[in-house]
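First the structure, then my questions, so here it is.
All protein chains of the complex are present and in place, except for one that has been dropped.
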Amino acid sequence: MINLTIDNKKIKAEEGTTIYKAAKMAGIDIPVLCYMDLHDLNIEHKPAGCRICVVEVEGRKNLAPSCSTEVTEGMVVHTHTLRVLNARRIVMELILSDHPKECLVCPKSGNCDLQKIAIKLGIRDIPYQEISEISTYRTDFSPSIIRNMDKCIMCRRCETMCNELQTVGALSAINRGFMSVVAPAFEMDLEDSVCTYCGQCVAVCPTAALTEVDHTNRLIRDLSNPSKTVIVQTAPAVRAALGEEFGLEPGTLVTGKMVSALRNLGFKYVFDTDFAADLTIMEEGTEMLERLSKHLQGDTSVKLPILTSCCPGWVNFFESQFTDLLDIPSTAKSPQQMFGAIAKSYFASKINISRKDLIVVSIMPCLAKKYECQRDEFKVDGNPDVDYSISTRELANLIKRANIDFISLSDDDFDAPLGESSGAAVIFGTTGGVIEAAIRTAYELYTGKSLEKFDFRELRGMEGIRQATIDFDGTPIHIGIAHGLGKARELLEGIRKGESRFHAIEIMACPGGCIGGGGQPLHHGKTEILKKRMEAIYREDQSKTIRKSHENPYIIRLYEEFLGKPMSEKAHRLLHTHYVDKSKKIIYI
Amino acid sequence: MSNIKVELKKYQVEQIKEICKSFGNNPDELINVLHKVQGTFGYLPAEVQEVIAQELKVPVAKVYGVVTFYSYFTMLPKGAYPISVCTGTACYVRGAETVLQEFKKELGIEVGQTTDDGRFSISCLRCVGACGLAPVVMVGDKTYGRVSPDMVRDIIKEYSD
Partner (left out) sequence: MTVKKKHILVCNGTSCQNVAHDEIFNNLKKELQNHGLEESAGLVRTACFGLCEKGPVIEIFPDKVFYVQVKPEDAKEIVEEHIIRGKPVKRLLYNEPETISGKESGEKARFKRKQIRIALRNCGVIDPENIEEYISRYGYEALGRVLDEMTPSDTIRIIKDSGLRGRGGAGFPTGLKWELARNNQNDQKYVVCNADEGDPGAFMDRSILEGDPHSVIEAMAICGYCIGAGKGLVYIRAEYPLAIERLKIAINQAKEFGFLGRNILDSDFHFDIEIRYGAGAFVCGEETALIHSMEGGRGEPTLKPPFPAQSGYLGKPTNVNNVETFANVPVIILKGAKWFSSIGTEKSKGTKVFALAGKINNVGLIEVPMGITLREVIFEIGGGIRNGKKFKAVQTGGPSGGCLTGKHLDLPIDYETLVAAGSMMGSGGMIVMDEDDCMVDFAKFFLDFTVEESCGKCTPCRIGNKRLNELLDKICKGNGAMEDIERLYNLSIVIKDTALCGLGQSSPNPVLATLNHFRNEYEAHIIDKKCPAGVCKALMTYEIVEENCVGCTACARACPVGAITGERKEVHRIDPRLCIKCGACLEKCKFNAVIVN
């Protein structure tokens, strides 16, 4: 233990602790800006770049950044001397002098780290304005993410997420000095880069330099158009996080309130993506079993492991970076797209309207979903199966805008027939959930026996890579799970080298799975929130009467009435897809 | 995301690959690779950086981040006769600025630009260590010492047919 003094308080801290953390333990909250501690993801981003967190250390010539200066024995630290406060103020003024002054109309207003610290430091004036050059860049609109680098403060959290956590490598710091900024190569559009739209950069951006594409106004327009029937599907992870936006404790389930709010907003039918998740299990599980059976019978032409394909960020990742493995992920569409395909065929004909007059909106914890639903593969004659996707954050904003008192809403139920789901579908929202759901069904179909317990705790948790072997009545099935694309890369490299012993692997692009998606309420670095959301998801599973996808009566009926059986020709046409090689190829002139 | 068209002949791409290979395709050697490739091609256009990124297995964004960090690397082709005016302190106090202005005026281009006919480009150079000759101007590999603004026209004339 190291003894030190901070603001005249005697403090003990472990060796290697930073001044910032030691102070925090002692109840002294030093403002930090570029710093980001994602403890559960093993990421501590401390470039010591913004210099907001500087403190005075006796005996040192210069002020020290508390976020990255480690404590030493006998150290005497002052966090609010005149010298410190003056320096902090001037540094903040400098940042603001190179930042647009449009807080009133900024999408991040009220949720902006820069704004919060400016308030905390009592900034009332931005000097240098009469002489200041402001660094400006072209705004980049992609289907999911908007980059407005005029608002970038070079905290470089996005760069860390994109490169260290996700290993996507779409973003890097470029240029130097005043014109340095984070951007894709050659400042190309994100759309042309290797970006997967996982949205983890957006999730940590302290300002509005990186935001999601906002479809709320489009939605309001559609909802008020009498010639359209607007229906909605909600992803499982949304209900475990939406409450946070209304001040509820992280981990509060708000399924019923959410349904109620959506109905209030004017959606004609409020459906559940979970229904489609059950459908996904039917297709993906059957495909998995088919490949597994062949493999176990000694057919060496079968590609294993089978990889889940419900995460669009992950699909984008392997389509651009692991193009040699395009034939091993399951061909099953994601639940969002299965829902859209069924809604605009089966359901549209049920309520007797043309697909053009049916608008399918999805509420997703995800930004990649915005891109996914506008892919050409998911359109019929140019009309998309899912018209557009809005994020959990956008939904919260919409509810507030519509003056709906979310907290006092009573619980409501999803509509039939696309609203019923099993517990297996709910856990799609967290890492390990998809594969657990698949096993619940595959086990019973493969062995012909009923599962005695549905909870596979060995598949759960926050470890980046997890593995388990499930006994399929004497046949050991090796399961791998990765969340976060960096972890996915590790498993994929193993497959590439032929070292993988897994039969099936679940991959989610975001840490924690969809509960940690790029469209969720901002956790501001408090990764324990992810664990709370995860617990909520498993609680919802527990509370369901049906726990296995193949027992969902509406799914059974859908096959009877419409699809035939899993992997049928019709199911193939509507519920399966193919993957595209998006890697950059060199073509010679 | 799409295929990129590499405005290079196949043998040139092979050259780049060869250079990367000579450094063991080691990402740590990125700067050495960029030096060698720029030495071969004269500049580092986007396509060339894509090839290097693929060979060294690093994100092209990182390659671009490095290229734009160092002033020695350029993504624009220089003129047939690249003019570099030293703007180190010694040259500055001896009037490099007026010499630079004169070059800009005579050629009608700014620093970092190339004349329309592709003959001349102007860049600023930081101290070549020939401070005894200040102000110093280099055209290609040839050095001109103690340059004054009225010498500029004659220097340019040397390279005009």
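Lettered A and B in written order, each chain numbered from 1.
Here is the rule we use: a residue touches a chain if its C-beta (ideal position, glycine included) is under 8 Å from a C-beta of that chain, and two chains touch if they have at least 3 such contacts.
Note that the structure is predicted; figures quoted are calculated from it, not measured.
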Hidden-chain contact residue, picked from the options A:N86, A:N217 or A:S293: A:N86
Positions on chain A contacted by the hidden chain, ascending: 47-52, 54, 62-63, 65, 68-70, 83, 86-87, 90-91, 94-95, 97-98, 127-128, 131-133, 153-154, 173, 175-180
Interface with the undisplayed chain - residues on chain B: 26-32, 34-35, 62, 65-66, 69-73, 87-90, 92-94, 98, 101, 105, 125-134, 136, 143, 145, 149-150
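Basically, only the chains that are shown with their structure count from here on.
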Residues of chain A defined as touching chain B within the complex: 163, 168-176, 183-186, 191-194, 320, 582-589
Chain B residues within the chain A interface of the complex: 1-10, 13, 46-47, 49-51, 53-54, 58-65, 68-69
